[in-house]
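Every protein chain of the complex appears in place save one, which is left out.
As written, the chain order gives the labels A and B, with residue 1 at the start of each chain.
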Amino acid sequence: MDLIVYYASWALLLCGAFLCAIGGLGILRLPDFYSRQHAAGITDTLGSAFVLIGLMLQSGFSLNAAKLVMILIFLILTSPVATHAIAQAARQSGLEPKVVAEEDEA
Amino acid sequence: MSDALGLYNYWIAIFLMMVGFYNVIASGNLVKKLIGLSIFQTSVFLLYITMGKVKDGTAPILGDGYDTFSNPLPHVLILTAIVVGIATTAVGLALVVRIQEHFGTIEEDELIAQEDSP
Partner (left out) sequence: MIHVVDMTLLAFLALVAIAVTRMTNLFATSVLTGVYSLLMACIFTVLDAVDVAFTEAAVGAGISTVLFLATLSLTTQREKPQRSPNWKALCVALLTGGALVYGTFDMPHFGDPQAPVHQHVGPHYIGVSPTQIGVPNMVTSVLASYRGYDTLGETAVIFTACMAVLLLLQHEKRRDEQSTVEKKPDKEAMEHAIILRVQSKFFIPLILLFGLYVQFHGDFGPGGGFQAGVIFAAGIILYSLVNGLDKARQIIPPNVLHGLVAFGLLLYAGTGLASLFMDGNFLQYRALAEEATHGEHIGILLIELGVGITVATVMTSMFFSFSGRRRS
């Protein structure tokens, strides 16, 4: 049982790290500001959630796990609002999303 | 080679110190100079805290099962230094705001030109 929890926590930690790396790659490579926000959103939500749940599995049923649950709740509540604030500030200062010209479909 | 491993922290702290130093002397914008000064400050903090670390030690908080602690003295010095650093940076930023209001610019060469002309 302990071994399963150990391997599950490692799998979650590695998945979380991989997702954060993908988010970072997206921030570098995506063409437009608003699409880069989507990439940053992966890092904030799924990446950090996997890392935190992996850490919770490693620390068992203790005060540390309760603190990690609270950190996860705070992250899930604040990161969408932060993304919204950034995107709205960009829209208000006039940054238009990049629109690809429509091709004529046959 | 073991020299490089053992002294790497100090070398990075010196590199950061020089980056901050270069920003202070080479940049013309006053706010950029203050940012360089703040990088310089944090590199000095890094130097002190690196010197306080003890191998296989833990944070200097008493707990069951821990008997080797990192030295608490550098932590105390740097803790107060961080807050004092931000307070003095705020004074510098207030001066920059007043300079902007009085001269209309915060670029160093334009300020010198305005002061030289009668």
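The criterion applied here is as follows: a residue touches a chain if its C-beta (ideal position, glycine included) is under 8 Å from a C-beta of that chain, and two chains touch if they have at least 3 such contacts.
Everything numeric in this text was worked out from a predicted model, so none of it was measured.
Engineer: Which parts of chain A are in contact with the chain that was left out?
Structural biologist: Chain A touches the missing chain through residues 77-78, 81, 84-85, 88, 92.
Engineer: Write the list of chain B residues that the hidden chain touches.
Structural biologist: With respect to the unshown chain, the touching residues of chain B are 2-3, 5-12, 14-23, 25-29, 31-32, 35-36, 38-39, 42, 45-46, 49-55, 57-63, 68-76, 78-84, 86-91, 93-98, 100-101, 105-107.
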